[in-house]
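Below is the structure I would like to discuss, written out as structure tokens.
A protein chain is absent from this complex, but the other protein chains hold their places.
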Amino acid sequence: MALMRLSSPHVHRPGKTGDVMKQVIAAALPGLATLVWYFGWGPLINAVFAVTLALLFEAVILKLRRRPLGFYLGDFSAALTGLLLALALPPYLPWWTTTVGVFVAIVIAKQLYGGLGQNPFNPAMIGYALLLISFPVEMTRWAGPQEVTGAQLSFVDALAVIFAGQGLPDAVTMATPLETFKHKGALTADELWAQSAQLLAGLHAWQAVNLAFLLGGIYLLLRRIITWHIPGALLFTLFMVSGFFYGADPSNHGSPLFHLSTGAIMLGAFFIATDPVTAATSNKGKLVFGASIGLLIYIIRTWGNYPDAVAFSVLLMNLAAPFLDYYTRPRTYGHKQPQKGIKR
Amino acid sequence: MADYRKITLDGLWHNNPALVQLLGLCPLLAVTGSVVNAIGLGLATTLVLVGSNLAVSLIRNLVPDAVRLPAFVMIIASYVTCVELLMQSLTYDLYQILGIFIPLIVTNCAILGRADAFARKNPVMPAVLDGLMMGVGFSVVLVLLGGLRELLGQGTLFSDMQLLFGPEAAGWKLTLFSDYPGFLFAVLPPGAFVGMGLIIAVKNIIDARRKARTERQPQPVEDGGSKRVRVTG
Amino acid sequence: MSKIWSFHGGIHPPENKQQSLQRPLEALPLPSRLVLPLQQHIGAPASPLVKVGDRVLKGQPIAEPTGFVSAYLHAPTSGTVVDLVDHSVPHPSGMTAPCVVIEPDGEERWIELQGVDDYRSLEKHELAERIRHAGIAGMGGAGFPTEIKLHLSDDHIINTLIINGVECEPYITADDMLMRERADEIIGGIEIAAHLLTPTHVLMGIEDNKPEAARAMTEAARRSRIDIEVVVVPTKYPSGGERQLVKLLTGVEVPSGKIPADIGIVVQNVGTLAAVYNAVHFGKPLISRITTITGEAASRPGNREVLIGTPISDLLAHAGVDPNRLTRLVMGGPMMGYALGNANVPLIKTSNCIIAGAADEFPPAPPAQNCIRCGACEQVCPAELLPQQLHWFAKGREYDKALNFNLLDCIECGACSYVCPSNIPLVQYYRHAKGEIRREQAEQRKAEQARIRFEARNERLEREKTEKEARRKARAEAAAKAQAAKKDDAVTSAPKADPEAALKAAKTAAAVARTKLKKAEKALQIARDSGESDLAALEAEVSAQQQKVAASEAALKAAESTAPAKTPDIKELKLAAATARTKVTKTEKALADAEAKALPSAEKLRSSLATLRSKADAAQHALAAAEQSARPAAPAEATAAATADLKQLKSNAAILRTKLKKARKAIEAGDSSAELAQQVTELEPQLASAEQALAAAQAQQPPHTGPDLKALKSAVAIARTKVKKAQKALDEAGDNDDLRAELAQLQQQAAAADAALEAAQQATESP
Partner (left out) sequence: MESILIAIIALGCIALVFGAILGFASVKFKVEGNPIVDQIDALLPQTQCGQCSYPGCRPYAEAIANGEAINKCPPGGQSTIDALADLLDVEAIPLDAEHGQEQPKTVAFIREAECIGCTKCIQACPVDAILGAAKQMHTVIASECTGCDLCVEPCPVDCIDMLPIEPTLANWNWPSPSSSEHIIATDRGRGNAGSAA
């Protein structure tokens, strides 16, 4: 009779880290589908390519670190990082740019810090931010929605654009609504969108994409993979701040709805900022964390150099997460006061 | 009797100011965007190091301990001023590029550190050699990092060498990749940190390998307890 | 229905309770051997009362407590003690511990049981003592001796008694079964506990997944003479944790590091209370309990009434456990129980459940993945800790940080490990860290102790050294003095400034010289005896010493003569005379001895006796002379005595006066008790006599010691002040006869004092 002597508990809730990651990946698929619907094959090719690269880089590093491949690749964290990065990238980004991004995300931002659970920054966002500051030209060449530009890129064309260095036809490119809005000059917001049907259609495409990510986020909430604190605080803060400025000067500032439905807001709120490794831990900390990201997004969007700001905001707050954790510790049962900070 | 071989190896490798002592990182990270910048700063730093070590070693028995640091700083500042003036006259463009980092050599801990840790305890010859080797070690890292960042950031090597070596050096530029998109990250400060980290990592790997090799021949442990003393009567 | 509060976190693991509830409670047949560990409770192990070979009766105590927190142990059946041995016991370590092994004789003969019908008539401590003698320790899991919790010291005032029928762990149904089957026993136990603790509230918590038990308890509670409120709480693990249950039922939290009794709450398990009932009413000690045997490997799961000490293998066999399917044997619940290494261990007082787990029921834990800080553990932690932070600290051995994050508030419920998606064995990390912290603290204490002992030892050694040094120094000094004395001799000492000191020095010098002489003589003697050839040197030394002695004695004599004839101290002289006499007698004795034995030293003794006698005589003379010369001083002494007496008398009189005054005052203040009046009457004659004595003494006083001018002066001043004060009081009070009379008296006194002063002044001036 081989009986084991083990520490309690002897029962375990089903569900592993890998399952969590898989659920998050599944929840991101509607968003990816919507992107494909509006922007053609590019996002899909990007996503597949990035996920493959991510797994490859992870495998190489694990091999170098002499870790078992199957065990660590099976947690799907690398795949998720690759997918999230791809979702944030422009649809027809040249392959080498994606490669650099994934390399930095997996190798430098994740594995060099010790692998899953040890990285202080969101790997996907590190990769994205690095690409954004290094290759501003490529990173801002967005395609327009197909129905607007009318130019259908076939799957082969898309592959050619991405991998063969074929330039993206000018007819296909179009600035994102956020960029358009940033450079609207003297026009008021209403005038800007009334300017052309194309712009408005582009705006609607982005709103649809955000809606899809919102749906995925709600799925994650329902499955209790994430809690409401971070996305709730983020969206609420962004809504309130943009609402305040919109209320004060509607002609120059975007409406709260505009801010909530463009750019990578929903992706950021539900998929990026909620990355548990790099976010604050306690519920109070999560609220502060999410709210600060929302505030930073608005500040950088409105007064910064970059049209969208999810990556930078998330990274800045990643930096502050340990600090938040130390100052938002819950009150332990039987104690009068929550302890603050950490004793040296 | 000073061990010149040890001083040389210390400066270049074992106790490299940039890789091991991690001194003088501010100019190191700031100006190593290209090889020419790195060489310029490396030369300037080496000059000051040699000069200050020499002077400190000469006055080492005259300066009371309490005021040694102000005295050293005065010496270093004087040398830096000389170097600054020299650069203004000889390589004005490079001087413009390096800007504030030339006067800031005064505050480079590597220099003050060597003055305080080595030169003030050693005679002139070892002190000068130490200054030279530390300077060379520092410069090598500067150039290495500059090369790395220039290569990654712009896809070139040895560009703008005319700033330092006269017009004929303009042709030294090597373009390794034509049509290189430019990797801005490498040129920006974060790239410097990452590059520096990689160089240190490489050095550590080499050291670890060497150590592992020497450890393969186990040294017999001396008999334990030989150093024991009696606590009680 | 009282309000139910809530605590943070908690989980809902699969209950798996139905399997063991299908069959009714059964009794296990008598096992062939019973193994009773001496420690089945928290605290000190009990010490055995039996020896190998003893026959014991059912219920006979076989081990007694060895301290405050300890418990009795009883024979679960009649039989023979066959062994007192280290046997493997139910403990996660799988280690062995001392056990009493009993072989039953099958007769089940009880010892005489003494129950009480009316426990209310007993003193509380007597009742508690009965519970203590029944060996009852908390049966919910921890095993804390029950009577301590029921008979608290006076600084704990209990307002709420909570009965824990929650049994939140999956699989376990022992309490559920007990509540269904023996609700009245539980209620009886509650009544006893309530009698002991006199709480204002009695609350009983039962989870809503045990409706039958709740119904049975509600029924029974209605029949009880005290007010017991049965509260049905929602099913959530770990509601049955003491602290969680307190929060759940009362809304207050037990402060960290305290026990519920500190906030006026006592929590008792239902099984414990049933045992208390049996102990008090029937005198039955705790020798059996209800244990759940369940798990997929058991074909007949259910609850069994088992004797304490029954080997688990017996229980497994009875439950039809298939050894081939059994992969994990858990004692306790799946959340907090521990796996046993083998089935050879006995059941103890705290064994509420045995789970015979099959492979698919308890699959081996997959290797732990990295923590992704998902925070699931934090959401479920009932102590509101940060389990993942604690895990980092425990893993990194940063125990001070773990302590700062309240590691010690962890109740090891296992909820965090249960939900962890990365399968990290969090609880084991905490257990290890807690143990390490305890060990480090113990080591720290020990090191501190060692340091103190080491320092104390060093101090002692140092002290001994300095003492030795001091002695050595003293000797050296004495030698130096002798040297100095010798020098003085050499120059036939100039007159000394201090003749007395010189005398002393001369005496010591003489003594030293004599000792040296003796030594030299002895050496010479020895040398002679051993036939040494080189005697000349020694002889020379002896003669030199003799000369020195002579010289020093001469010096001494000279010093004595030069020393001023100091007033001889009678005491000293007496002492000297006595010493001299003693010496004489001693020498006489020695002489007699020597003469009897015809020793050669007799001659010497005789001569020394002669000198001693003359010395004694001299001393006696000196004493007599001194006494004579002292006699004239006697009158002076008498005067002194008289003065002292006078003082004494004065103070006596003053004290009496004060007393009298006080008594009078008290009477004036309205306290006209007879006692006081009597006191006054008693005091008055006393005072009178005292004053008389004083006057007489004063009169005896020789005139020249007469009234002290100063004292008189101050007396006059005081009298004048008093007069002034009285006058003022009179002015203020207007017409008052009493005051006026007093004033007149005071004025007289003042006048008298004035007169006395004048007289005294004249007396002093005139001579």
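The chains carry the letters A, B and C, assigned in the order they are written, with residues numbered from 1 in each.
One rule holds for everything that comes next: contacts are C-beta pairs under 8 Å (C-beta built on N, C-alpha and C of every residue); 3 or more make two chains touch, one makes a residue touch a chain.
Just so we're clear, the structure is a prediction, and the values are computed from it rather than from any experiment.
Novice: Touching the hidden chain in the complete assembly: which of C:Q428, C:N652 or C:Q747 does that?
Specialist: Only one of C:Q428, C:N652 or C:Q747 touches the chain omitted from view, namely C:Q428.
Novice: In the full complex, which of C:E229, C:E436, C:E539 or C:E742 touches the chain missing from this view?
Specialist: Touching the chain that is not displayed is residue C:E436.
Novice: Given the contact definition stated above, which residue among C:T200, C:Q449 or C:S651 touches the chain not shown here?
Specialist: C:Q449
Novice: Please output the residues of subunit C touching the missing chain, sorted low to high.
Specialist: 39, 89, 91-93, 95, 97, 367-369, 394-395, 424-425, 428-429, 431-432, 435-436, 438-439, 442-443, 446-451, 453-454, 456-458
By our rule, only the chains that are shown with their structure count from here on.
Novice: Looking at A-B and A-C, which one has the bigger number of contacting C-beta pairs?
Specialist: Pair with the higher count of C-beta contacts: A-C.
Novice: Averaging over Cα atoms per chain, report the distance between subunit B and subunit C in Å.
Specialist: That pair's centroid distance is 67 Å.
Novice: Give, as an integer number of Å, the spacing between the C-alpha centres of subunit C and subunit A.
Specialist: Measuring from centre to centre gives 66 Å for this pair.
Novice: Note which residues of subunit B are touching subunit A in the complex, please.
Specialist: Per the touch definition, subunit B meets subunit A at residues 181-186, 188, 194.
Novice: Report the residues of subunit C in contact with subunit A in the complex, numbered from low to high.
Specialist: Listed in rising order, the residues are 7-8, 11, 13-14, 92, 94, 170, 243, 247, 253-258, 323, 326-330, 332, 334-343, 355, 357, 362, 364-367, 369-375, 378-379, 382-386, 388-389, 400-401, 404-406, 409, 412, 414, 417-419, 421-423, 425, 427-428, 431.
Novice: What residues of subunit A sit close enough to touch subunit B in their complex?
Specialist: Residue positions touching the partner: 100, 108, 130, 133-138.
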